[in-house]
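Note that this complex is displayed minus one protein chain, with the remaining chains in position.
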Amino acid sequence: MYTFYDKVMPYDTDYQGIAHYSSYYRFVTNALSSFSEKKLSKVMAKYRNLWFVIVESHAAYKRPLYLGDKIKIVIEPEVKEKEIITNFKIFRGKELTTTGYLAQKVIDRNAWHSVEIPEEIKNIIVGR
Amino acid sequence: MYTFYDKVMPYDTDYQGIAHYSSYYRFVTNALSSFSEKKLSKVMAKYRNLWFVIVESHAAYKRPLYLGDKIKIVIEPEVKEKEIITNFKIFRGKELTTTGYLAQKVIDRNAWHSVEIPEEIKNIIVGR
Amino acid sequence: MYTFYDKVMPYDTDYQGIAHYSSYYRFVTNALSSFSEKKLSKVMAKYRNLWFVIVESHAAYKRPLYLGDKIKIVIEPEVKEKEIITNFKIFRGKELTTTGYLAQKVIDRNAWHSVEIPEEIKNIIVGR
Partner (left out) sequence: MYTFYDKVMPYDTDYQGIAHYSSYYRFVTNALSSFSEKKLSKVMAKYRNLWFVIVESHAAYKRPLYLGDKIKIVIEPEVKEKEIITNFKIFRGKELTTTGYLAQKVIDRNAWHSVEIPEEIKNIIVGR
């Protein structure tokens, strides 16, 4: 479990006065990117030929988010054979506003095909 | 079933040289917006207090899209009680690259709560 | 002079109910990309090592644009030594809403330094 704090910016909103549905993926990308930087950047230096590629995205919007809302994104990554599933929840205060997940595969960026996720990367992701 | 043609633009791509996963929702928004303009704009003039709000989004990325790719987005909307589900498929030529759906509710924009979808709107959406 | 037609989409708008100021660069990118595809794609196939890189952007917003507005982007590219200046005007009907320009350099994408713009590219850009 990893927690990231963010804010709804003007460019996240649309004419309905709420965050546009695709902006939520920006919030999740920010959380995932922060997680990767903190936990994975060291080990990934050994695997320069590997890239994480998103193969599935899902979000369920329960409550709208508004300009300036301070939000908390809680991500919980799990490893399933060739996929990393990052479950997420977005809170405004204690209110759960959004749930969803991203699925990623690891690819060899030169051959552009998916590979086994190295054991040490798996271990870091699931927090072992 | 409704078909919309689009193109992968520079701002859709990222450092991996492929379309960023959230850009696909831009393509689907474009298709859905074109559908609404053609089929619904007349009837919606009667319902100025109603807004379609997206309550769920999902995409499965099977093949990457690249800068300049000419794509075909095929949407198939269906009505389920209080939700409109818009299933989509994105093709590059004959190759199916992406599948997914958007779910929308209809809300009263002043009260900001969901309402029954008016029968005549339902009928247009499912093409009756 | 080259003309491109576009539409203000939901994701272009913000909480103020108008197109966000950075969305206008999306419209101009669309126009410039269409121009390049029509006029330059053939000749650029000879120069695979060259990339156009934007080195300056400017926009003056005179009238706001709203969701669904049908707009006309008129671009007028000119060549100045090592830079291509693409002046643009955005119209809604006959109303001039926005003016501005993009400046581009041509770079060798491997060495990542700017190069002379090949004469035949210059000629196409200025419409000779």
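So that you can tell them apart, the chains are marked A, B and C in the order they are listed, and the count of residues begins at 1 in each.
Everything below uses one rule, namely that a contact is a pair of C-beta atoms (placed from the backbone, for glycine too) under 8 Å apart; a residue touches a chain by one contact, two chains touch by 3 or more.
Predicted model, so just to flag it, every value in this text is computed and none were measured.
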List the shown chains that the missing chain touches in the full complex.
A, B, C
Taking the entire complex into account, which one of A:Tyr11, A:Tyr47, A:Tyr66 or A:Phe91 touches the absent chain?
A:Tyr11
Contact footprint on chain C, counting only the chain that is left out
16, 18, 21-22, 25-26, 29, 51, 53-62, 64, 102, 109, 112
Chain B residues touching the chain left out here are 10-11, 13-17, 20, 22, 66-67
Which parts of chain A are in contact with the chain that was left out?
7, 9-11, 26, 29-30, 33, 37, 68
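The rule is short, and it goes like this: only the chains that are shown with their structure count from here on.
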Quick check for you: after a Cα superposition of chain B on chain C, what is the rotation angle, between 0 and 180°, in steps of 5?
180
Over half shared or under half: which fits the residue numbers at the contact of copies chain A and chain C, same or different?
same
Closest chain to the overall C-alpha centroid, by per-chain C-alpha centroid: which is it?
B
Provide the C-alpha centroid distance between chain B and chain C, rounded to the nearest whole angstrom.
27
Where the centres are mean C-alpha positions, what is the separation of chain A from chain C, in Å?
33
Multi-chain contact sites of chain C, meaning residues that touch two or more partners
10-11
